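Notes to accompany the following structure.
The complex is shown incomplete by one protein chain, all other protein chains being positioned as in the whole.
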Amino acid sequence: MIDLLLEVRGLRTWLGPEDQPVRAVDGVDLALRHGETYVLVGESGCGKSMIAYSLMRLLPPSGRIVAGEVLLEGRSLLELTEAEMRRERGGSIGMIFQESMTSLNPVMSVGRQVAEAVRLHDPEHAANPRPRVIELFRQVGISDPEHRVNEYPHQLSGGMKQRVMIAIALAGCPKVLIADEPTTALDVTIQAQVLELLRDLQRETGMAILLITHDLGVAAEMADRVGVMYAGQLVETAGVREFFDLPHHPYSCKLCRALPGADKRAQGLDAIPGRVPPLDQAFSHCRFLDRCEARQAVCEGAAPPWRGEAEDGYRCYLAVEQIALGPPAARDEGAAPAKAVAPLLRARGLQVHFPIRKGVLRRVVGQTCAVDGLDIDLWPGRTLALVGESGCGKTTAGKALLQLLRPTGGSVRFDGVDLTRLRGTPLRRLRRQFQIIFQDSASSMNPRMLVEDIVAEGMVAQGIGTSRAARRERVIELLDQVGLSAVALRRYPHEFSGGQRQRIAIARALAVEPRLIVCDEPTSALDVSVQAQVLNLLEHLQDELGLAYLFITHDISVVAYLADEMAVMYLGRIVEQGTAETVLEHPAHPYTRALLAAVPVPDPKHRRTIIRLESDLPSPVAPPSGCHFRERCPWMMPRCHEAYPPMRELASGHRVACWSYEDGE
Amino acid sequence: MMAYIVRRVLYVIPILVGVNLLTFLLFFVVNSPDDMARMHLGVKRVSDQAIAEWKAERGYDKPLVWNAGAEGLDKLTDTIFFDKSVRLFAFDFGQSDSGRNIGHDIAQRMWPSLAIAIPIMLVGLAVNISFSLLLAFFRGTYLDFWGVVLCVAMMSVSGLFYIIGGQVLLGKLLNLFPISGYAPGPDAWRFLVLPVIIGVISGIGSGTRWYRTLFLEEVGKDFVRTARAKGLSERAVLFGHVLRNALIPILTGVVVVIPTLFMGSLLLESFFGIPGLGSYTIDAISRQDFAIVRAMVFLGAVLYVLGLLLTDISYTLVDPRVRLQ
Partner (left out) sequence: MGFQPVVLATDALIYLLLALAVGFALYARRHEHLRAPWRQVAASRTAMGALVVLVVYVFIGLLDTVHFRPLQGQDAQGRPRYATEVLSLLDLITTPLREHREKTYSAPFATHLYMRETIELPDGRKVRDYPRLKWGGAHLADPADRAADIARRVAAGLVLGLAIWGGALLLAARGRPARFRCLLRAPELAALRSAAWTGLVVALLLGLVLTLAGVWHLLGTDKVGEDVFYQSLKSVRTGLVIGTLTTLVMLPAAVLLGIMAGYFRGWVDDVIQYLYTTLSSVPGVLLIAAAVLMMQIYMNNHQAEFNSLAERADLRLLFLCLILGVTSWTSLCRLLRGETLKLRQLEYVQAAQAFGVRHFTILARHVLPNVMHIVLIVVVLDFSGLVLAEAVLSYINIGVDPNTNSWGNMINSARLELAREPVVWWSLVAAFVFIFMLVLAANLFADVVRDAFDPRLRERT
């Protein structure tokens, strides 16, 4: 136990009012050794971040540490004076935050922000921090650091900003780096770069990392040890291999099984019913009890004991062999239905250009090509996934297909009718056939309306249902269909959790009996266990109603689980499309390969080779000449400069736009 | 960016045209020059001839917008609209109804106005920022709470009370300063101290409270947390990050009023007998001198639009997010 670097014992952190505190952290013990990476995983609202803030003593105004000890190399951090603690912050403990967008001061150059930290913690360079700042920038992999130090945060991409954050944290040569969801806001390819950087830095400096994440894939990739948080407590800690080999706690097991992926296509996802209980109560029994499938009579008693070693055990009444989890609900369909003769939706050369106006007279001097020539076919009863990273134009494409945004070119035929030529009442009529579900369930519902009116809105607009009573009956039916009770009718959206709201959104879309639903990242704001519920529901509805889905997402594992066909978008164009199976198994385009390789896999034994992409997504205002991807492509050839590669069919239905396939390799 | 500024400058033109038309409508169409003359000469028992003379003296005897009797271009230019409204664009304000040259008066009177408006602005800024920083530093404590209550109380006091109370207390009872009057040149300061003090005090309540919310807004932002995580002291965070960032809205808020400082302060000047543009305006209103009111409306609009323009420009200068777009 000598080599313990950071030790937390019985930490309790409360937030909010005295009379009904939120027990965000409720008795957590953890230990971190030199050079080790400890990953805290858990769903949102489990108190992961509050542990980090407690260690830094940076709690929000209403937060307070009511019990526990934090020892850094044997010194108690909680007993230090504020002035002493300031030396530790940014000195022996560095911290990086999730929101790199807002975590840097927008009106101060990034170099100065790093220099502030250097001045405080590096006496050697305090007088002239610039060389050290440049060195730090180089260390975190920022190219051209001499110039970048003078830039402002808004001039940097998200990945760059996160690197600057890391540079700030490194300035004090910390012994412990606390990283609070450092890559959650980043695209997968950028996430892969940042994670790699963290690993390299750890190797160089020997610092310990406390990484907080909700992503089991990231945990498997980074961790030496894993700790699973649930409702303010650690429910399991273990070495990373042991954990992913055989998770012990029922929650950990279910969490692993709720992850979507290609291997789960045959079965349904194993969703955890219900949600994390609110933390403003004192628990007298197991916190997972209500959601636990393996519960037994003994679980009803007082809070469960810790089983096993302090650093290698779990919090449960049951021994491993007693924990019996049933098999996940089998997926009730066989294969996807055969393709109908004609596609339901066929887009050809779809373009959405936003004019850029400049100069005194606001003349149009250029176009932002958000969507630039999209060809898509979607058959009834099937799911097409539109995959891409942020800024690739996939959401714009989805809205343009539904004419929520008027395309500037191309055609969209729905059941043979060209939607781009319709306006006014005929288009309004047709709208009942295609609907959309948004990512943010909170902002997709008018907070001032009752659920009943929200679900019935489309029916009223489309003249479905003769009377209010008839519509109400139908709304009750719909709510039942998505797994909500009729009590929901008289409630407001904010009274529901994210997952429940997404169900209401689905019910609202179903109310007009559409044949096509565009799902715009419907689960990316949800926790894994809830995501599984929603994905299962969508799956079920498709089988039952024969809906066609256009599934817009950045999450490859969801695609692998759900999609029949997929199309990969890069900078407004599709670079590869085909059946999901083919594309995932045999990605042809370099971008698809890089994208797939960057996805962290929840299996520590799986060591992937990351295909490193240079720099960030170029601006859609001035895409590179020739192939848009060439600047970042590891296999760039001279001809890539010359022209954009044409779409080429590799196998039946598998098409790719890349010059490397032009010679028919 | 240059194009942006040019565009903003050009946008000023339609606005000033709009203001001009509005004043023209208000002063000449809603009420005819005849009405004005009757108002001045007394409503009853006024001969038509007296009215005609009054109008002729002041150039109100021409047709409104179209002089059918004139030749060529004069059909348009020999009209009230051209004389009284269009000429304003050349800052030709013409004669007041009592026959003085308005442009000359304005040029002379703007200096005393500036002499009290500028110190009020600068001292007020310093005082308000200091107080609000103090409250922001002690946020959540009793000092903060009672500070805000005091601010609200000070905001609730009529501006007239500050002036009259200050005059009576500091001028009359304590006899520290002259109650009113003005002397040009270096002697002016004796007459300026009291109005400046009063001007600053009457602005403390709203100013301090407003800046405090700006500071608290910044305090709650993520980058402040980052700054603390670096190990910066609370003072360094407050001055280095919070004050620095909040200064952007504060300064641009000040820039917008700088041009209007020329207009002076209506109340202070008239109470303290300072011959600035504020008291000029008040006198004109009470004497019902429409020519002056019209001139001041146009001048005020010009200065206001200029303020908006300067605000935009100052944003592009101080805020890197705008500057480096």
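Order of writing sets the labels: A and B. Residues in every chain begin at 1.
Here, a residue touches a chain if its C-beta (ideal position, glycine included) is under 8 Å from a C-beta of that chain, and two chains touch if they have at least 3 such contacts.
Here the structure is a predicted model, which means the values were calculated and not measured.
For the chain missing from the display, the contacting residue among A:Leu77, A:Met445 or A:Ala657 is A:Met445, taking the whole complex into account.
Considering A:Pro304, A:Gly458, A:Gly499 or A:Pro620, the position touching the chain not shown turns out to be A:Gly458 (whole complex). Of the candidate positions B:Ala117, B:Leu135 or B:Leu214, contact with the hidden chain is made by B:Leu214. The hidden chain makes contact, of the residues B:Tyr4, B:Trp111, B:Phe137 or B:Tyr304, with B:Tyr304.
Although one chain is hidden here, its contacts on chain A can still be listed: residues 399, 402, 404, 427-429, 431-432, 434-436, 438, 440, 443-449, 457-458, 461-462, 492, 505, 508, 512.
Residue positions on chain B in contact with the hidden chain: 14-15, 18-19, 22-23, 26-27, 30-31, 35-36, 38-39, 43, 152-153, 155-161, 164, 167-168, 172, 213-214, 217, 260, 263, 266-267, 281-282, 285-286, 288, 290, 293-294, 296-297, 300-301, 304-305, 308, in rising order.
By definition in this document, only the chains that are shown with their structure count from here on.
Between chain A and chain B the centroid-to-centroid distance comes to 52 Å (mean Cα coordinates, whole Å). Contacts from chain A toward chain B in the complex involve residues 56, 58, 61, 83, 86-91, 94-95, 97, 99, 102-109, 113, 116-117, 120-121, 152, 154-155, 165, 168-169, 171-172, 358-360, 362.
Put simply, chain B touches chain A in their complex at residues 3, 6-7, 10, 140, 221-223, 225-233, 240-241, 244-245, 248, 319-321, 324.
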